[in-house]
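A protein chain is absent from this complex, but the other protein chains hold their places.
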Amino acid sequence: MSRNVLSDPATEAADPIQLVAPDGSRHHHPDLDAVLTDVNDDALAELYTDMVVARRIDTEATALQRQGELALWPPLLGQEAAQIGSARALRPDDFVFSSYRENGVAYCRGVDLDDLLTVWRGNASSGWDPFAINMATPQIIIGAQTLHAVGYAMGVKFDGGDQASIAYFGDGAVTQGDVNEALAFAASYQAPVVFFCQNNHWAISEPVSLQTRVPIAQRASGFGIPALRIDGNDVLAALAATRIALERARAGDGPTFIEAVTYRMGPHTTADDPTRYRDRAELDAWAEKDPLIRVERFLATRGMAVDGFREAAEHRADDVAEALRQGLIAKTDPDVEDVFGEVYAEEHPWLARQQEHYRRYLASLDDSGDRTPPTGEGDR
Amino acid sequence: MSRNVLSDPATEAADPIQLVAPDGSRHHHPDLDAVLTDVNDDALAELYTDMVVARRIDTEATALQRQGELALWPPLLGQEAAQIGSARALRPDDFVFSSYRENGVAYCRGVDLDDLLTVWRGNASSGWDPFAINMATPQIIIGAQTLHAVGYAMGVKFDGGDQASIAYFGDGAVTQGDVNEALAFAASYQAPVVFFCQNNHWAISEPVSLQTRVPIAQRASGFGIPALRIDGNDVLAALAATRIALERARAGDGPTFIEAVTYRMGPHTTADDPTRYRDRAELDAWAEKDPLIRVERFLATRGMAVDGFREAAEHRADDVAEALRQGLIAKTDPDVEDVFGEVYAEEHPWLARQQEHYRRYLASLDDSGDRTPPTGEGDR
Amino acid sequence: MSTETAQREDARGTQTLTFGKAINAGLRRALSDDPKVLVMGEDVGRLGGVFRITDGLQAEFGPERVLDSPLAESGIVGTAVGLAYRGFRPVIEIQFDGFVYPAFDQIVSQVAKLRYRTRGRLKMPLTIRIPFGGGIGSPEHHSESPEAYFAHTAGLRVVSPSNPQDAFTMIRQAIASDDPVVYFEPKRRYHEKAEVDLGADLSAMPLGAARVASPGTDVTLIAYGPLVKTALDAAQAAADEDVSVEVIDLRSLSPIDFGPVEASVRKTGRAVITHEAGQFAGLGAEIAASITERCFYHLEHAPVRVTGFDIPYPPSKLEHHHLPDLDRILDGVDRAMDRPNSLTGLVEGGA
Partner (left out) sequence: MSTETAQREDARGTQTLTFGKAINAGLRRALSDDPKVLVMGEDVGRLGGVFRITDGLQAEFGPERVLDSPLAESGIVGTAVGLAYRGFRPVIEIQFDGFVYPAFDQIVSQVAKLRYRTRGRLKMPLTIRIPFGGGIGSPEHHSESPEAYFAHTAGLRVVSPSNPQDAFTMIRQAIASDDPVVYFEPKRRYHEKAEVDLGADLSAMPLGAARVASPGTDVTLIAYGPLVKTALDAAQAAADEDVSVEVIDLRSLSPIDFGPVEASVRKTGRAVITHEAGQFAGLGAEIAASITERCFYHLEHAPVRVTGFDIPYPPSKLEHHHLPDLDRILDGVDRAMDRPNSLTGLVEGGA
């Protein structure tokens, strides 16, 4: 009865913006096309190669996990377009804050392949030097990194830089207080930050519909942040949307929110069994929209020799996979001294003492690492 | 350049819905009018009286604070219409979760006047029994109560009740993670809850523009929650909006968000000095929109004898103020046993032991409460 | 209700159950005994939780009794508080120890204080289940031992079962308690099996009465949760060296049932306390301080703490260094017994 007085949030969302349809046909969108004028065949081939490599990294890591070389792995299968498209829009001096699943992004940032899997092997709490590739190491606490991205962008604004930061997070994360506070702070300070939400439809076993009944992109407007909702399986849409957001950031226009609608085709992690909670049919429907096949089809429509491309890309992917595997297997286990390493920048006598006592304890063990039961008298 | 692809959150907000203008003229709004058909002259007089009483409670408490009878007081001056209008829309069996400033709401709920000021005297952590008036005691942690309201409403839904809950919070609170999570949970469960945000323009010294650059009501739509933005100094608009929201709740239509645009005409609390951060001119402009004067003017347009009404209302207010003061002054200080009271429902030997030791300690003091220095030998 | 379900509910006999299944059985019993009991948390419904502790409960009791909560811990605890206002008894699952901190404010400022705030008018019968501790090779934030934070918070009860029988009994007691209870589940023990008496009488033992898990005369070894098993193994190994260790399983971490601890230390004069959490201001400090206060004239040696280090939880390849194991506990026993140990030769103050 009182419907018309209410703002109507349930407005049916327009379909996400798509530049390349699943069948490979090219749709046009003036705003997005405008930022893609430089994307020629070579650039397309590179994007395609990146996606093939990202998928191969994923497959290889999954295999390594099965073989016991990794403790765990969070696959990105299905999300290659969202990750590669967005990451390739960034400048090297922009700064990335991601969750655990952005292995494709890390690859684009130029992570040393030796470092990519370290965390998942249990060798270290993080693999790479954040400042070497301007990307923070994977964040496990859902949503926490979005505030870091906003703070970083505030810093850029304060020190007069022209960089931007980008926060990657999932559809589940949008419920967390931190993500919403990040939106509020970003809007308040008009910070040069891009919120890149990969709506892969699932948060472990929870469907996105449990987190929100309206499109995630709509969340942003409640905070005064402009949003784009794109087909996340379309690498060109992801690239264009991120470029638009970055331009806005650099122009001093503040934050932008991108919802990339995609799908997690694999399990949440290698420890997950998605058959417990989702239907085969859903998976099959999304397989039709595979981001890689779509680019191949698009390349074909442009008259390019897809087989050749695929071969070259897979060749590259083979090399990367091999490097990944060799790098991992060559890794020596971390040293006991690393247990105590770098907790504090400055002196900490208590911890130093614990470390010293533990050294003594280890020294008291016999060669096979067993305790030698005491003989003789104790002293005090 | 890429403006049109972006959702545009900065759309200039329509003026808040107003039924009674500052000059007392009556505006019409079909949806709101439709739920006010029963509001006759008597009802108007009652709303007016409530507002006068609420303001008097406020003045009296402020005076009591100055006289040292209260430690602190958070005035509602200027927010009477928002509080009375919304509270009078509630049924006794609805449940209220408020912040510290909703003293007008507590009055409408029928709080025992003896209990209203106890907290602010420092006698107890909360004055009243939440279940006696179906209102939780004041929440100090900004935003925390909004989740409680949502949980309560979920419970109503689960146990098949037809009650609703209402959460009162401020413009500052909208930045807190908890408030945003409350919106997300409410939307997800379609809980029968009303979010009633009094945008009084300030969070202590922080202007609302620091929290959001778009109208607060817009926040709700990002969560899929319908919203109304009303003139919070208009008691009829507040009453109507809350009735609409409650009807929706009872009809199973889920949560509704109301932004009541009002103004905190006093200091944040009696400890605050607002001249440090805001201009006299702003205050003066809002004085023009005073919620009480407005009702008087409206009553006059209806040909009612305002002076008589005012006199009756003030008479009632005098009685309430007197009861408040007497009740407060008659309060005896809380007992030392209250220190340990009701921490746990079940046995807790450690706390019992602490209490026992403290009893012994008190017993060891002399009559004036001083320690008697030991003489003689100690024992172990 | 299916016959199978009915059977399961009727089951009151003794069964061999894993630790995880014992909790599941306790939850099922609580859900069927009291319609006000709810189970809520991330992935607890359809999936049955990442550890499958709530497996089958949503199918049996429906999605309004066993709720998949949206992904926000403060939201979960905060809505549970609201449900308690409405008379429900929510049982929350926090997916892993390291994910409880977003809910810390609601737990510390609301759950713990509401009874006191309302002078007993409002009950807060929440149970907050937290799989905790290390040893399962997980990444960061999945192996923490945050019990001291909660033990230091007045208004909460904190417990941790060490075996399937206690897991079953204590989850039911926690849910039945009108106080909020943080229930720490030693996740690395989820797969250990034992006989569980499903007919065990709740009233026979108050929630969290400490137990002498293994009697002894030379030294008291105090443990809880995941390390009780390690402590029992250590006691056995010590016996081979003619040291008689009395192992106490605290069960309740706040309040601590101190009687058995006190009685044991007065007998042995020596105490070793072990936990996975870091040492500094950990629960071991309280236990050591209380032992000293209450048994000073019986002590032959200062209470010895064998704990995790004061570091963020290390990467999993290094966690075996961090976690107290049998040998480190025995070294601590040696120290308490004034037998040669790894710190022998250090001056006092090196212990």
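The letters A, B and C name the chains in turn, as written, and every chain counts its residues from 1.
Rule of thumb we're sticking to: a residue touches a chain if its C-beta (ideal position, glycine included) is under 8 Å from a C-beta of that chain, and two chains touch if they have at least 3 such contacts.
Keep in mind that this is a model prediction, so the values were computed, not measured.
S.K.: Of the residues listed, B:30, B:122, B:252 or B:308, which one is in contact with the missing chain?
M.R.: Considering the complete complex, B:122 is the one touching the chain left out.
S.K.: Decide which residue listed in C:19, C:61, C:132 or C:149 touches the omitted chain of the complex.
M.R.: C:149
S.K.: Which of these, A:144, A:194 or A:299, touches the one chain of the complex that we don't see?
M.R.: A:144
S.K.: Of the residues B:285, B:305 or B:336, I need the one that contacts the missing chain.
M.R.: B:336
S.K.: Spell out, residue by residue, where the missing chain touches subunit A.
M.R.: Residues 95, 97, 124-126, 129-131, 136-137, 141, 144, 146-159, 165, 177-178, 181-182, 184-185, 188, 338, 341-351, 380 of subunit A touch the chain absent from view.
S.K.: For the chain that got dropped from the picture, name the residues of subunit C it touches.
M.R.: Residues of subunit C in contact with the hidden chain: 74, 98, 101-102, 104-105, 108-109, 112-113, 116-117, 140-141, 148-149, 151-152, 154-155, 254-255, 262, 277-278, 280-286, 288-290, 292-297, 299, 301-305, 309-312, 348-349, 351.
S.K.: Please give every residue of subunit B in contact with the chain that is not shown.
M.R.: 71-72, 100, 119-125, 140-142, 172-173, 175-178, 203-206, 210-211, 271-272, 276-277, 333-334, 336, 338-340, 343, 350-351, 354-355, 357-358, 360-361, 363-365, 370-371, 373-380
Here is the rule we go by: only the chains that are shown with their structure count from here on.
S.K.: Could you work out which chain's C-alpha centre is the most distant one from the centre of subunit C?
M.R.: Of all chains, B has its centre farthest from that of subunit C.
S.K.: With chain centres taken as the means of their Cα atoms, state the distance from subunit A to subunit C in Å.
M.R.: A distance of 35 Å separates the two centres.
S.K.: Whole-Å distance, subunit B centre to subunit C centre, using C-alpha means?
M.R.: Using C-alpha averages as centres, the distance is 40 Å.
S.K.: Which subunit A residues reach two or more other chains?
M.R.: Within subunit A, the residues that touch at least two other chains are 175-178, 210-211.
S.K.: Hey, what residues on subunit C touch two or more of the other chains?
M.R.: Expected reply: 70, 72, 74-75, 102.
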